[in-house]
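Let me begin by presenting the structure, written as structure tokens, before commenting on it.
All protein chains but one are shown at their positions in the complex.
Let's look at subunit A:
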């Protein structure tokens, strides 16, 4: 019944998991009594691992990420994360419109406790990392959708968390921009060695990115099945291997959804 954050001092190689969910359930108060959204979810994310969560709309993916991020408490079970507060990237970019792109990142740095002197340079470095070197002084509304997502990614990285939670961050983007950001994310993940828990309902995206794909069933959300993705990097979303596994997973996902039609 607790969401525990291990202190930053625990950031040792000895940590066997970046996040551990043990028998987590979550219900919301509904019109007809409590409505069970997540049911007995147990899931580990290893340090440096990239896991994608797949599931139909409304199966509780966002709820799960919110729980891991500590924005909400589980009804039962426990969630443990190591390496400080996880960084959460929302489906909407959630950048603060009263700050420039650079200042958004600097706020994250400041709240993390980075000294004033180093913030500007660090923000510029992070913007460079998402290839937005010239965007420091830009207001949020002056950026394109893809640029906003990249600034949001840079801001999440600014938290220097060992666990990055991403809630359908690229869902609203066109295919080419999304493709570009997939490459960026993969590169950053491999360079920084962070753990990623990535929510999507795009099967190909899940396979393109992940080392492990976790399929959630709906109503209530349970872990239905998992796949280990062994495809070598660099991957492309149109690769035959990605397509092949995607077909298999889609079939399973269809089955999950169909099962509800019969109920």
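Basically, a residue touches a chain if its C-beta (ideal position, glycine included) is under 8 Å from a C-beta of that chain, and two chains touch if they have at least 3 such contacts; residues count from 1.
Throughout what follows, contacts and distances are computed from a predicted model.
Its record in UniProt calls the unshown chain "ABC transporter permease", which is the match among "Formate dehydrogenase, gamma subunit", "ABC transporter permease", "NAD(P)H-flavin reductase" or "Cbb3-type cytochrome c oxidase subunit I". Remark: the omitted chain is touched by one listed residue; of A:58, A:118 or A:234 this is A:234. The chain not shown here is touched by just one of A:34, A:118 or A:145, and that residue is A:145.
Here the missing chain is touched by one residue of A:36, A:107 or A:257, and it is A:107.
Subunit A residues in contact with the hidden partner, per the touch definition given at the top, are 39-40, 42, 44-50, 69-71, 85-88, 90, 92, 94, 96-99, 107-108, 110-112, 131-132, 139-147, 155, 159, 176-177, 180, 183-184, 190-193, 195, 211-212, 217, 222-236, 238-245, 248.
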